[in-house]
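See structure below.
Right after this comes chain A.
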Amino acid sequence: MIEEVLIPKLGVVTDIRIDTPDVKTFRVVAPDGKKVFEHIPGQCAMLSIPGVGEAMFSITSSPTNTEFMEFSIKKCGCLTDWLHHMEVGQQVTIRGPYGNGFPVDTVFKGKNLLFIAGGIGLAPLRSVINYVRHYRDSYGTIDIVYGSRSMDDLVDYKEIINEWCVEEGVNVHLTIDREQEGWDGHVGFVPNYVKELGFDTNKTVIICGPPIMIKFTLAGLSELGFDKTQVFTTMELKMKCGVGKCGRCNIGSKYVCKDGPVFRCDELDELPNEY
Partner candidate 1 sequence: MQVNEFKPKIVAFCCNWCSYAGADLAGTNRLNYPADVKIIRVPCSCRVNPLFVLRAFQRGADGVIICGCHPGDCHYTTGNYYARRRMTLLFSMLDYLGIEKERTRVEWVSAAEGAKFAATMNDFVATVTKLGENKRLEDLRCKK
Partner candidate 2 sequence: MVKISFEKLNSLFEKISEKYDLFVPTKKNDGQSYFEKWEQGKTVSDDLNTVRSAKDFFFPQHEDIVSFKLDGKNIEITDERREVRPFVMFGVRACDVRSFSILDKVFLSEPVDTFYKAKREKGIVISLACQKPSETCFCTTFGIDPTEPEGDIRAWKGNDCYYLEGVTEKGNALLSELSLEECDRTEVDAQIENTKKILDRLPLGKLDTDSFGGDKLKELFDSEKWASLSESCLGCGTCTFVCPTCQCYDIKDFETGHGVKRYRCWDSCMYSDFTKMAHGNPRLTQLERFRQRFMHKLVYFPANNSGEFGCVGCGRCLNKCPISMNIVKVMKTLKGEN
């Protein structure tokens, strides 16, 4: 019988990393130890624990990782709570990849890239960041602005400090919302920090974070002279099928699961404000 997209495959959790008090990163492989499927940066997968639920998560590892996939998941509901309680060796079901992903091999090619993320919003960007780091020569400068509520809430902190910060041509700008002991970096909200940093407009911007952060950052970027066609973001709405048929993740006539999750900001302006 031909393959049915709604029927998932098996995955095994081989590693669980505690990122922040409410974010864990799960490493998933197929039972035979290989990757379950290939993806492009920005795409998502449906993870599920039968009987608990199924939900869409962005794949946070880069496709250049040939061994496994990773998912950084924040605890916020029934399923994610369950995932946070599981142990290494637990099997999950997985299907995908879904969505369009970031245009890493077309639009982004040769461009200077500016990544702006807030909180768990780094998860979908991490895949792109590591992808462009891997093919470093194909891209221009890389700037990363990442902010969180506190030092403890910075996802992938170790990777940021040990790998991204030390890499030449990658500028990392971290910020946290409030002063904290042991933090000597920048303090303040992401939108303001972006304005303070005052980037040149010769960049393509990739932004993800809480809606309120996106809203104010976009305003800041346009003050700096950026055009909406330069800005890409990734969306999230409730999904059930992942393939544009169950009918709930639409923004106007576009389905986030199929036509998204990556949208250029001027495309979003064409759609009704219902997200």
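Candidate entries met the following condition: all candidates are chains of the complex that A comes from, given by their letters.
Here is the rule we use: contacts are C-beta pairs under 8 Å (C-beta built on N, C-alpha and C of every residue); 3 or more make two chains touch, one makes a residue touch a chain; residues count from 1.
Just so it is clear, the structure is predicted and the values come from calculations on it, not from any experiment.
Participant: Using the definition of touch given at the top, pick which of 1 or 2 touches chain A in this complex.
Facilitator: Per the touch definition, chain A is in contact with 2.
Participant: Where on chain A does candidate 2 make contact in their complex?
Facilitator: Checking each residue of chain A against candidate 2 gives 1-10, 50-54, 76-78, 80, 86-87, 89-93, 237-238, 240-241, 243-250, 252-253, 270-272, 274-275.
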